[in-house]
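Notes follow once the structure below has been shown.
Heads up, one of the protein chains got dropped from this complex, but the rest are sitting where they should.
Per-chain residue numbering starts at 1, and chain names A, B and C are given in the order in which the chains are listed.
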Amino acid sequence: MERTRTFGWSDPVPVAHAARTESGIAFLKRIAGRDRQQAAPVAECLGFQLVEAEVGKVVFELMPGEHHYNPIGAVHGGVLATLCDSATGAAVHSRLPEGAGYTTLEIKVTFLKAVTVASGLLRCTGTVLQFGSRVAMSEAHVIDANGTLVAHATSTCLILQPKA
Amino acid sequence: MERTRTFGWSDPVPVAHAARTESGIAFLKRIAGRDRQQAAPVAECLGFQLVEAEVGKVVFELMPGEHHYNPIGAVHGGVLATLCDSATGAAVHSRLPEGAGYTTLEIKVTFLKAVTVASGLLRCTGTVLQFGSRVAMSEAHVIDANGTLVAHATSTCLILQPKA
Amino acid sequence: MERTRTFGWSDPVPVAHAARTESGIAFLKRIAGRDRQQAAPVAECLGFQLVEAEVGKVVFELMPGEHHYNPIGAVHGGVLATLCDSATGAAVHSRLPEGAGYTTLEIKVTFLKAVTVASGLLRCTGTVLQFGSRVAMSEAHVIDANGTLVAHATSTCLILQPKA
Partner (left out) sequence: MERTRTFGWSDPVPVAHAARTESGIAFLKRIAGRDRQQAAPVAECLGFQLVEAEVGKVVFELMPGEHHYNPIGAVHGGVLATLCDSATGAAVHSRLPEGAGYTTLEIKVTFLKAVTVASGLLRCTGTVLQFGSRVAMSEAHVIDANGTLVAHATSTCLILQPKA
């Protein structure tokens, strides 16, 4: 192999535990603060970061690299789907109280423009469309370094309320 | 970081070029034959493989690992989306003649069951629903080691005919 | 206007009440038995019928007519979406016990072939992909009179358990 990449991560069990023992926004703000011990392993694997988190809105960034490529010469759609899924999920997470959790039911991603290393830094913003006691819907917009919309997604999450 | 993983890949440009200069099924069969020089960089990054390819049907495999985890203790939905997007795209690719290409327009992924390292080897089968001269639709089914359906996807691809 | 169509329906309130006071399959079997007092108003409006109902699987039929046409000379995609949404919802409904209800969270419909009056009778089969205590996923396949797949859909429903 001509190129290699090495990444590391921490035991995800304590992180997942923390995700239920503090409010969503407190948890996300620690990750956005670049506490790398808190980052999701998959974020280290693919190389994306949560960079902003407020209640109801989050931003992730990813710098496209050759290691994201599909066999046909562009960033694999799944990498964009992963970025979108992170943003739609975290937007919902940002509104959860301590003790609550969520799980993603589905996501639809629309690919508006091919992404390559020439696209520059991608910013993916997740926002909540609807937040109820049992279900939440959110959307994500991915823009490239020129501000062009390259992908859009909508997703549905199930909210897991704390046990009484 | 407590855990690390290193992966390698080859220059994707020659692979992408090959993808247009032979029939889709010939290209995919070489990848399925474990010619690692041909594998997509993202497949090395996340650790999934094309294991079967026939005209109109492909199978990918992925062994869930901790490096696929999201911050809430399970395989990130984006990893399943990547697997599905590979399968829906490759199913379409398998029917393309020499000189033709494709690009994915959208994908919807439904997450039916949480996936963890306990799920065992995932098999993702992609099949073509409709194949026309300009557009093709395909679907993917992901089963875990017990044969339980854990994810489903449908996708639309644009077909790029060879220039006359 | 050169053509007219008149349809009738019954007060939907008693029907909606019945939908919660008997099991889903009992309710659906009465509709499938052509008890027109039980049919949904929208089914009378567009002209489609539930013709088969078993636990986990339902079939609806619709004969395409000119009144289903969009401005560009074919059956409007929304008519196919309505047929699919009926089938995905009723498939979930067929598994609900007495007292439970459901609501549809989202649906994605893929249009595989244009439908016109020449397509003949459409049959739309809804089946359950996953049925849990809080959420269910289902899919629908629409075939024309020749057996060609003309549309496919996947949908997510929230299950409303009886109050304790």
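The working rule: a residue touches a chain if its C-beta (ideal position, glycine included) is under 8 Å from a C-beta of that chain, and two chains touch if they have at least 3 such contacts.
Not measured: the values here are computed from a predicted model.
For the chain that is not shown, the touched chains among those present are A, B, C, taking the whole complex. From the options C:Val58, C:Ala91, C:Val109 or C:Val150, the residue with contact to the chain not on display is C:Val109. Checked against the hidden chain, the listed residues B:Ala16, B:Met63 or B:Leu105 yield one contact partner: B:Leu105. In the full complex, chain B contacts the hidden chain through residues 105-106, 108, 134-135, 137, 154, 156, 158.
Although one chain is not shown, part of chain C still touches it, namely residues 1-13, 15-16, 19, 27, 31, 36, 38-42, 44-46, 66-73, 75-79, 81-86, 89, 93, 101-111, 114.
For chain A, the residues touching the absent chain in the complete assembly are 108, 110, 112-113, 129-130, 137, 139, 149, 152, 154, 156.
As a working rule, only the chains that are shown with their structure count from here on.
When chain A is laid over chain B using CA atoms, the rotation angle comes to 180 degrees (nearest 5).
Two copies of one sequence, chain B and chain C, touch each other mainly through matching residues, since over half of the numbers at the interface are common to both.
Mean C-alpha positions place chain A and chain C at a centre distance of 35 Å. Inter-chain spacing, taken between the CA centroids of chain A and chain B, is 20 Å.
Mean C-alpha positions place chain B and chain C at a centre distance of 33 Å. Chain contacts: chain C has residues 108, 137, 154, 156 touching two or more partner chains.
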